[in-house]
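Shown here: the complex without one of its protein chains, the others still in place.
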Amino acid sequence: MKADPSAVATGVHFIDGDEACAEGAIAAGCRFVAGYPITPSTEVVEHIARRFPKIGGMFIQMEDEIASSICIQGAVWAGCKSMTVTSGPGFSLMMEHVGLAAITETPCVFVNVQRGGPSTGLPTLPGQADVMQARWGSHGDYEIIALAPSTPQECFDHIITAFNLAEKYRVPVFFMMDECVGHMLGKVRIPAADRIEIAERKFTTRKPGEYLPFKVYEGDQPEMVKAGMGHNIHVTGLTHDERGYPAMNAEAQDRLITRLCRKILDHTDEIAMYEEDGIDGSDVTIVSYGITSRVAARAVELARAQGIKVGLLRLITLWPFSDRLIQDVASKTKSLIVAEMNMGQMVLEVERAVHGKVPVHLMGSAGGAIIEPEAILARIKEVAS
Amino acid sequence: MTTQVDTEDKPSPAKGEVYITKERCKGCSFCVAFCPTNALGMTKKMNAKGYNLPELTAPEKCNGCDLCGLYCPDFAIFGVRRKKPEKKGEQA
Partner (left out) sequence: MTTKPVNPVEPLLRMDRIPHIWCPGCGIGTSVNCFARAIEKADIPHDKLHVVSGIGCTGRVAGYVNLDSFHTTHGRAIPFATGLALARPEAKVVVYSGDGDMFAIGGNHFIHAARRNVDLTVICVNNLTYGMTGGQVTPTTPLSAKASTMPYGNFEDTFNLPNLAEACGAVFVARWTVFHVRQLVRSMTKALQRKGFTFIEIIAPCPTLYQRRNKLGDGAATLKYYKEKSIIKNGASTAEAGLGFQSEIVVGEFVERERPTFTENYAARMKEVLGASFVPYEGPK
């Protein structure tokens, strides 16, 4: 379906990534946001707080991030598209409810404008060190989807993708911004509402008595439902059967957890979004994402100017991680450098997928400042020589 | 699901009667302890789980107040008032 024209701020704007993210969420049909102030994500909820009363949305600033991350799930079960927004320590607090959203298959979006950590770390400075936390932060086994935008325009475009994926796969989706992308001003083109494709939540059409809320009738997902449809649903964070009733035994666990993982992993290649440039026949390929991928692009330019054959793979989808994509890249290049603003997180996935086929190097940093293009260039030269 | 009620109790001139689902009872004796007319008593009879069961030991005293139903934590007993027999035009 198309976005709501009465809410979409169609036009060309000069705004930062945080505001673009908020506008994208509005375009995506999000009408419930719960959040808690935390730098550098606060501008997202501030913008939502200004905009929502004019478009029929409901925003609430909760008492903490634990509350925010479950408040949105109450709203989802009322039928709303919902999100919460946070950074650093707030993201840590939300992990409990990432697990709840995963096991209850509650479609929702978690925005994390990453800053330097751990703990209070660097509130006003960037980092990309939460990408593994997004993947593994809650206890237990589950799969999620995570996207990393690199420009304010992508903050708008891909938060819509995030909402659409949440609906399609009934899964929490992480929008892994960073302080730089969030506070960076840029031109953001917001299309006319009828040019914005958004996923409609498809509620079951089965009658009460003929519907089980966690039974897969077709495809990979159970059919969505909301409170008040007459199905008397039961939703629990306990391991449950197709009725949604607690079923605490190994068989039920195996059935549920396997399905929760497979419904994402079996679609890894459909979910994978990326951009590649000059990989085929290169001596070195940089793998990067978020703000660092823009720096890497500059480093690639500099290296090419010096005659080095360098490719660039920019990941937009971080999770599920596409082994096939990396293996394909590894077959076309002689070595890989993973550039990321952390001490080495996605590089572990790349190494795993490449499985020794070509050398994999890390261009990491502890965060706090973007990695300079010259630093990446130096690494390229080192690896290419 | 239909209610499984056990109505061994004989009809009596009492104002009320109780229904007990024996297999749900856990023998807590709330119903007996707080029956305002002392119509109920605990027995030595047990259900399959080994819990002692209450019984309408003085059926003539039951007024159908349903306090047993309000107290019973296991949804195993409840009381109803009998319809007055002299009333004309009883519902079919």
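As written, the chain order gives the labels A and B, with residue 1 at the start of each chain.
Here, a residue touches a chain if its C-beta (ideal position, glycine included) is under 8 Å from a C-beta of that chain, and two chains touch if they have at least 3 such contacts.
These figures come from a predicted structure and were not determined experimentally.
Residue A:G228 is the one among A:G228, A:G307 or A:G356 that touches the chain missing from this view.
Only one of A:I72, A:L212, A:A299 or A:I370 touches the absent chain when the whole complex is considered: A:I72. Mapped onto chain B, the interface with the missing chain covers residues 1, 3, 5, 7, 19, 21, 23-24, 26-30, 32-34, 51, 66-67, 69-75, 78, 80. In the full complex, chain A contacts the hidden chain through residues 4, 29, 31-32, 34, 52-58, 60, 62-64, 66-68, 70-82, 96-97, 100, 226-238, 245-246.
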